[in-house]
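For reference, the structure is listed below as structure tokens.
Note that this complex is displayed minus one protein chain, with the remaining chains in position.
Order of writing sets the labels: A and B. Residues in every chain begin at 1.
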Amino acid sequence: MSTPVVDVPQAPAESRVDYLNASYGIRSWLFTTDHKRIALLYLISITFMFFIGGAAAVLMRLHLLTPEGTLVQPETYNKLFTMHGLVMVFFFMIPSIPAVLGNFLVPMMIGARDLAFPKINLLSWYIYMAGALLFLYTVLTGGVDTGWTFYTPYSSIYANTHVLTAAFAVFIVGFSSILTGLNFIVTIHKMRAPGLTWFRLPLFLWSIYATSVIMVLGTPVLAITMLMVAAERLLHVGIFDPALGGDPLLFQHMFWFYSHPAVYIMILPSMGVVSELIACFSRKRIFGYSFVAFSSVAIAVLSFLVWGHHMFVAGQSIYASLIFSALSFLVAIPSAIKVFNWTATLYKGSISYQAPMLYALGFIGLFTMGGLTGLFLASLAVDVHVSGTYFIVAHFHYIMVGGAVMGYMGGIHFWWPKITGRLYPDGWARFAALVIFVGFNLTFFPQFMLGYLGMPRRYATYPQEFQVLNVMSTAGASILAVGYAMPLVYLIWSMRYGPVAGPNPWRAKGLEWETPSPPPTENFEETPIVTEEAYAYNDPPKRIVAAGSAQEGARA
Amino acid sequence: MPEATAVAHERIPARAHHFDDMEQQQESSNLGMWVFLVTEIMFFGGMFAAYAIYRGFDLPAFEAGSRILEVKFGATNTAVLIGSSLTMALAVNSAQTGKRKALMLFLVLTMILGTVFLGIKFTEYLHKWNEFLVPGLRFAPTEGIPAGVSLPHVEMFFCFYFFMTLLHAMHMIIGLGILTTLLIMASRRKFSADYYGPVEVSGLYWHFVDIVWIFLFPLLYLIGGRYPHG
Partner (left out) sequence: MAEHIVPVKTYVVVFLALLALTGLTTGVAYIDLGAFNAVAALAIAVIKMLLVILFFMHVKYSPRLTKLVIVAAFFWFGLLLTFTLADEFTRNWTPVPDSWGPAIAVPAPPVH
């Protein structure tokens, strides 16, 4: 049963001024302070970086078709997986939902005209571009081969590749993240419309808020860590140098103090999107709203207590490992709470299967698998066996790609009509979603098996007996690539040829759907006043009751 | 359906268009600066944590390194920065009470004291260079290291000394740039008792930089103990 798209009458696009046609010319875009335009600037940049990271993945998977690995030199293979990791983590996933969907939607969802600091918002995009350009320069001049984790002392003393520029690029792009998070925190605290209390906020905003707290608390530690590695390479100041009494493991502590919460920066916004999608396409409020809201905060806090689980076999003390292992089990609980609540929302909901919903349902299944395998890894004995193998690779790709990227795709599709004022062809979109789902599982499920059977990660060659599974994985990757290319085509096509969308083609609840599509620059003609809870689907329409009348006490 | 109601927006030049009133703007910029200072606490905190760990690994080496540093410079710099914090607080006070000339005077005094701090720091660095105490580039101390103390670990202490104080000095230099901007804005009569937000948040930044030094001074200069060691 699918919800028909309803065309609510609005002024014809040609005669209405919206944020896209309010001003023309490259300068009006490069010097904009409109959060919606900045969101689009980010969308273009991160899509470009996504395909760069994807190209590295394609080369890796092609290389791994044969056990001897003859496509590229082993040194080049090292550079490929490093580049794939750095681009995907720092230049695609971390900005993705916050900088694109967050920037676009946060002011609209709270009824504000813009974020608290619009110029800082633009600055954060320029900082992102500076980091991305420096990183691309690193790639073009020979790349870096330390792995995205920059482990010392290889990265600080022995590597012959462009570690310095890569570390600086990461250092720079971290500040983009910090400024975005700062903006969101202040905006959500200080600029909510009258009547919009914390517990009436859409759950997307709770997720964005929790993500922003992580960005603000964790990214500075990454920044200082990158500076220290850079200082070692540049000035031979040996903070991680064992010859001076330095501890390479200290680098790992400081690196993972950020990088573990970073994976929650990548997943939390996606969970927020899924809450919005499940509610809209079940026509129901989210079951257990406050549990889901608090679980976002709990994830943000607990995410900082588990980083040692990346270091179980690195030489970390067994006692610290015990503590980190126990806490890692704990951090799974809030995520599970979300999954249970989404499932309960679906129960007896009026479900329709448009493309955004397919992505949301795919998220729930694949994230659950990825999350459960995370529990295997939290268990010390299992981790000793599979650490450094493809099991880990499969685990985090299930969460990051099967989870976070699918949530991002679902969100892009859901809000595309609002952002562009156009509808994309849903038939193609559903087909692409299915192609992505099939391609994804074919790529990464064999990797669980490879890892368990013992194939190490980051190796350019492998024993003959692993070839069948590797070929399956590469076949899946080619399907996945097609699946990702399709939205690029039909979404761009829709901007010119898609039917005009009304303000609310999904009949969804939320302040952003109360504006025309695309919205005007100021978002709202007048600041709205909020009188109902979030996701008030199927609430009976409120009767306007005169104060003091006989009906007032007997409201239905 | 949320009702749309107009909210009155008075036209004040200092109020940015996306805020409803000056109070929202002032509270937002304050909260924004505090959130930024949180990131600075974590940024410097990473260094302090690394320092604490290595100090725990080889206490005698770090104490030996600490005793080589010159307390007179460190203590004077601490007093200078505390003085600059006072003048900065008085600058904010002047802005709050609408006293433009006093505001400019106190900003200038703060900048002078900040420059004095940097001058003393630079002198200290010069001394370290002359005494062959710069790790990685020129490290060969000729005196001050007791027997049995690991020389590479003393070099590690100096790694932290230079890294932490340089990071702090860079923040001071940025602070001087911010104060210069404030001075120019004050001279153009941008501030009044109704609008002094930028002065206040810059004051928060300046005090934070002072607090970092309040910890750097004992941790680098004093914690080795200045009493005669056996």
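FYI, a contact is a pair of C-beta atoms (placed from the backbone, for glycine too) under 8 Å apart; a residue touches a chain by one contact, two chains touch by 3 or more.
In this text the structure is predicted, and so the values were computed from the model without any measurement.
Taking every chain of the complex into account, the omitted one touches A, B. When the full complex is taken into account, the listed residue touching the unshown chain is A:L249, out of A:A22, A:V72, A:L235 or A:L249.
Residue in contact with the omitted chain (choice from A:L136, A:L235 or A:L305): A:L305. Contact between chain A and the unshown chain involves residues 189, 217, 221, 247, 249-250, 253-254, 257, 304-305, 307-308, 311, 315-320, 323-324. For chain B, the residues in touch with the chain missing from this view are 22-23, 26-27, 30-31, 34-35, 37-38, 41-42, 45-46, 48-49, 52-53, 56-57, 71, 75, 78-79, 82-83, 85-86, 88-90, 93, 96-97, 194, 203-204, 207-208, 210-211, 214-215, 217-219, 222-223, 225-227.
Criterion: only the chains that are shown with their structure count from here on.
Per-chain CA centroids place chain A at a distance of 35 Å from chain B. Contact residues on chain A toward chain B in their complex (touch as defined above): 107, 111-118, 178, 182-183, 185-187, 189-191, 193-195, 216-221, 223-225, 227-228, 231, 235-239, 243-247, 250, 254, 257, 511, 514, 524-532. The touching residues of chain B, counted against chain A in their complex, run 1-7, 16-20, 24, 27-28, 31-32, 35-36, 38-40, 42-47, 49-50, 53-54, 57-58, 61, 135-137, 150, 152-153, 155-156, 159-160, 162-163, 167.
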